[in-house]
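Missing here: one protein chain of the complex. Every other protein chain is in place.
Moving on, here comes subunit A:
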Amino acid sequence: MLTRRRRRRRWTSTTTTAPTVQYLDLTGLSILERLVLEEYVYQTQTQCNWVLIGTHGLQSTLEESSPWSLASSFLHSSRDAAIVLGIGGKIPELLYTKPVQDDQIPVIRRFSGGGTVLMNGDCIWTTLMGRDFPTRPFYPRPLMEYTATHFFHPLFTRLQSYQQLKQQQSNDHHSSTTITTDNLFSLREHDYVWDKDSKIAGNAQSIGKTGWLHHTSFLWQIPSGMSRYLRLPAKRPEYRASRPHEDFVRALSQIFPHLTVDDFRRAFRETSQTVYSVESSCVLSELQEEYLLPVVVPEGGLRQWYQTKSRTKVMTQF
């Protein structure tokens, strides 16, 4: 339950007004904490729609005493990165296990479907959780189309406008880089792509009777080691053919060379405010003050929930 700022409102699926959402910027959580907190919100905070964003590494900025901390589950690695699999991912089929073990890369199985991603602080992670959004029924393809059309295409239009403005401000007329002014974002098969051919994000969903969750990882920079750790998946989209990871995915910093991660976060927040009615907005420091989502404390904290109810697991045997 939210605190006094929350207004109780009953939504029906026929509503034509913008859905009300709660907005969280969780930058500062570790990769594992982000996954588990997101799963917790999805499973338990079913009275609200949610919009989440963040960038995450292996370490957390939370105090170990925080009810949101998974400090005892901190993952250690020679690199500030982790591999995150979908719920059905089979490690021998998806990973080169020896380099993963040699480099001590943590492997985490998440609660949602979808593919494999090498996560580090250069990934921007966004999540939409819909309880009563104007899209029915709750099936994968309609949800992909809804998120692409109603949220992410407008987001990329906004990013293009930021890029143009910054380019004008920099008086960068002599740049040899041709920066397109067109929004080339689209949905192809099950991927968000740029210019029809380059994948720019990984998507995954979890669907249940209380609603749906759609999370997306955008690569601001391509992390090194993708082809070292990640096999070419057997099931892949037709348009990919047999391209290796580095030739198939495209970093947002290449598309928006004048922008920063903070520009993306600002555009995401502004798009949320345009597409939805943002009822409350919170960053990690406010979460630590137990301003929102206080119910996790009676449950023994996020650590207890992770150990007893979460489907998210750190894989130690492979």
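Methods note: contacts are C-beta pairs under 8 Å (C-beta built on N, C-alpha and C of every residue); 3 or more make two chains touch, one makes a residue touch a chain; residues count from 1.
Following the convention adopted for this analysis, contacts and distances are computed from a predicted model.
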Of the listed "Protein yippee-like", "Glycine cleavage system H protein", "Cell cycle control protein" or "Cytochrome c oxidase assembly protein COX19", the name UniProt assigns to the chain that isn't shown is "Glycine cleavage system H protein"
Using the definition of touch stated at the top, determine which of A:68, A:111, A:248 or A:305 touches the missing chain. A:111
Subunit A positions in touch with the non-displayed chain are 86-88, 111-115, 137, 139-145, 190, 203-209, 235
